Structures are given as structure tokens and as C-alpha cells.
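With one protein chain removed, the remaining protein chains of the complex are shown where they sit.
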Amino acid sequence: MTLREVSKSFGGLLAVNNANLSVKKGELRALIGPNGAGKTTLLNLITGIYPVSQGQIHFKSREITRLSPDRISHQGISRTMQITSLFSGLTVFENIWVAVQSRKKFFNPFIRAIKWQEVRAKTNQMLELTGLQDKAELICSELAYGEQRILEMGIALSTDPDLLLLDEPTAGLNTQESIALVKKMRAMLSGQTIILVEHDMGVVMELADRISVLHYGEILAEGSPEEIRNNEEVKKVYLGY
Amino acid sequence: MISNLAVAVLNGVIWGMIMALIALGLNMIFGLLHIINMAHGVLYMLGAVAAWYFIDLTGNFWIALILAPVVVGVIGMAIERGLLRTIEDQPITTIICTFGIMLAVQHLVFMTFGGTPRRINIPIEGRFQLFELQYPLMRVVIAAISIGVMIALWFLLNKTKYGLWMRAVVQDREMAVAIGIPVNRVYMWTFVLGSALAAFSGVLAAPIVYVDFMMGREILIMAFIIVIVGGMGNLEGSVLAAIIISLIQGVGSLFVPPAMATVFSLAFMIIVLLFRPQGLFGE
Partner (left out) sequence: MSSHPQKSTGFILGFSLVFMVLIAVPFFMDLFYQTFLTEVLVWVLFAVSFDLIFGYTGLLSFGQALFFGLGAYSIAIPVSKFGLGLGPAFLLAIIIPMLFAWLVGYFSVKLSGIHFVIITLIFALIGSTIGETWTSLTGGADGLTIPFTPLQIGPLKIDFTNIKTNYYLVLVVASLCFLLLKRMVQSPLGKVFIAIRENEDRARLIGYNVQRYKLLAFVIAGGLSGVAGGLYGITLKYASANSLHWGVSGHAVVYTIVGGMGTLFGPVLGTGIIMSLEHYLLNYMQGTDLVIGMVLVFMVLVAPKGLVGLLQRKGK
């Protein structure tokens, strides 16, 4: 995944300014920065929710800058949201089902969905991966918040992504829950490339291969966790870090 | 020819003023409470009907002009407080609920007021010379009253405490709650105000179009169109859009059969909706 001189302005506000970012396959890149630095905007640009004002985005040597979100999903990019975004009235099983089903080309209106063996098998498989199989029949709004975050990841993984964008997965969780989530995440992931937006530095330091720091929409610094930890500019920006 | 044009223009502008009042009410209710008020048309109709009753009782148009909006405002208060309060955060549900209110009220009026359209007379006689034709003074007075109401509204929104509260709630509801603005009361008074404006509009329209239990039905759609074209939440936009649309329809009808004019203006709305859903004047 490569972002080349990507900029995004909303009217007069320059949310992302000339961002250049390159993530290698299999890498876990953390994206950190103060609130309002443009991290979520960057994710929105990659997934096609906002159109880019300037610049290009490439993925697997293909340009995806102007693609719609659904086409980008089919390129192999998946994402979780900062504020949990599930199919609220549906059960856990149905949530995963819908995601698994999305990879198919044709939706037969004449058969009962549950008879679709392929999708059913994969759905059960993903359910087990998330560990939520006992809660499969529950309406997902009845799940605890932490479980909803896990389900969100399950949905994102059910589309077999090569690149996974995680937007503050530990948002709203306390330290204990965050550790549990990270453990669960580790168990669920299997070598996908990941861009992780996070505030929790502990999580970042533990998981990241490389870190990019975003500040006022610009990439302030980039490097290994060690390099970032010792970077003067970064320390200045993060007061009290 | 030019007389016909002048009359059409004047009619269009004046009708536009009346529609502007309805649209303003609808826009305020939508902008603040995020309610799509399908009952807005019947509030307009109730204004005209109430005015008819007051005139029947007192023989005085001006009393009716004041009292009818008050009565309808109270009805609006009852609707907002009694029925809409619990569902205000669900847009689709409120559409359906207000649709039900529309059905019920329209029929209720039919049963009590009857099905025949009735006349209201405004006590202003006289015509003035407009090119080769005579133009009724009454309509100009109606327009003047509309403008007066709009000015009063402007004052309310920009120069009073209540107006400030309303603007604050539109901007940022949570903030408004946090700094102690009684948001629920603001909601209620906004709905009351919107209802009263619709009623005012009905009273002013009555001398021109007759009072009839169905009068709100087509007006409702027009009001929605004006609000969308002008920009939801954009009050000045509503006034401009109301005048422009009425003008187009009025002048258009001179050259083209009215049904076609309607169809063309509707098609125009669709184009606006597709290419500028925030309205011609919206952000």
C-alpha cells in the first residue's frame, strides 16, 4: 500500500497535507498522532469514503484512488470503525454471514440462504475464530461492548482481506480489556498487512513493526518503535509522553 | 400581453410570500427537531378553517388573523408534547406518525366543517391600475402582512433570547444542553412557532384560494420542495426558493398549460435534488 502526496481538504480545512506513506506486505504499521491529526481521515481516504483532493493511492501495484468503497473492499482491503458499526438488528451469526457472503458474485433469490453450504461453513469457521459461537443467535446489540469490538473485527476478517485497517480497536476499553482484545486479535490475525490507528501506546509498542506519526495532517516522522520513541519532534508533540 | 405578464408576476411573488411562511415553519421544525412534519399541510388548512370560524363568530378578519395562528399553535404544542416527544430521534417513525396525524385531522375537519369550499372575505376593497388591468389591493396587503410576519420572525430569531437558544440548539445540541439551555422547551416552542406560521399562511391564503379541508394536501408537497431547493436549515433560502418557484409556476402557466408547468417544475426539483441535494442556496 502506497500513498503518494495525498491531500484532503474539506472546504477551507486541510485535513491531510501531502501525506506519503508506504506499507510493505505483512507489515503492521501503527498510525499515531494527537486527536484531529487526520488519522481517521486517512483511513477514510484509503477506503474511498472521502474522495482525495490530491494525490494517489496504490495497492498491490494497482491505483485505487478513485474507486468506490465497495470496489475497494473487493481489492482486498477491510476496515473496522472507531465507533462500532455493526448490523445492529441482526444476530451475530447473520453479521458474519453477510460479510462472508459479500465475496460471492451471485446471490440466488430462489434458495434459502441457510442452505448455502459454502457460506455457512465459512461463517461458522469465522464465528469460531472470534470465539463468539456460543452467542451466535444473540442480536448483536445485546453483546457486551468488548465483544462487539471483536465482532467488528470478525466482520472485517470475514472478507479475506490482504490489508486490514483498524481504527482504534481499543477505544472505550480499560487496560485489562485492551490486553484481552490484543490477545484475541493476535489469535485472529494470520499475516495480513495491517495499518493500526491507536491511542494506547502500550498496544502500539507491542504490536507495531513500524510507526508513522501524524500531526496536523502531515506525516511528522516514521520509523521503528525505537526510533520513534527517541524522536525529539515526536516527544515535543506528545507532551508528557 | 404585458398586463397578463405583470399580473402573473405579481401573483407569483405574492403567492411566493405566502408559501415562504409555510416553508419557513417546515424548515424550522426540520432544522431543529429533525422532524419531517407531514402534518404541516393540515396545520396550514387548520389556520384557514379556524379563521373562517372566527370570522363567522366575530365578523372581523383581523381578529381571525391573530387568533387562528394562536389556536393552531396550541394544537401544535399538543402534537409535539403528546405524540412526537418520544419518537423525535427516529426520522422515519416521525414521518409515519405525522402522516397518520395528517390523515386523521383532515378527515376530522371534513366531518365537522364539511366538504364544500367556503369563502373568506378580507375587508379591503379597491383595485389599482396595473398596465391595462386592475389588480386587487387585497393581494398586495396580504403580501405586506406576510413580509411583516417574516420580519417579526427575523427579530425573534436574531434579537431575542429564545432565538439565540434556538440557534444554539441547531448548531450543537449537546453543547446547548451542557450550558443549560432547556432544550425540550425549545423543541416545543419551535414546533408551536412552525405551526403558527403554517396557520398564518393559511389565513392569508384563504381569501385567494377558498377554505377547504383538502387545501393542505398539495401545499405540503410544495412546501417540502421549497425547503429542499432552498436548503434544509437555510431560512433565507426558503424565502428565496418560495418566491422563485411560485414565480416560475405563475409565469410558466401563461405560456404552457398549468399541468405542464407543474410537471416541469417538478422535474426541475428532481434535478436540484440529484445535483445539489443541499439546495440551491444551502452549504
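Order of writing sets the labels: A and B. Residues in every chain begin at 1.
Everything that follows uses one rule, which is that a contact is a pair of C-beta atoms (placed from the backbone, for glycine too) under 8 Å apart; a residue touches a chain by one contact, two chains touch by 3 or more.
The structure displayed is predicted, hence computed values, not measured ones.
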Looking at B:Gly59, B:Pro91 or B:Pro123, which makes contact with the chain not pictured? B:Pro91
Omitted-chain contact residue, chosen from A:Val6, A:Leu45 or A:Val119: A:Val119
Touching the hidden chain in the complete assembly: which of B:Ile2, B:Leu57, B:Val70 or B:Leu103 does that? B:Leu103
Given the full complex, what residues of chain B touch the hidden partner chain? 36, 83, 86-87, 91-93, 95-97, 99-108, 110-111, 217, 221, 224-225, 228, 257, 259, 262-263, 266-267, 269-270, 273-274, 277
Residue by residue, what part of chain A touches the chain that was omitted? 47, 49, 68-70, 73-74, 78-79, 81, 85-91, 93-94, 97-99, 101-104, 107-116, 119-120, 123-124, 127, 136-137, 155-156, 158-159
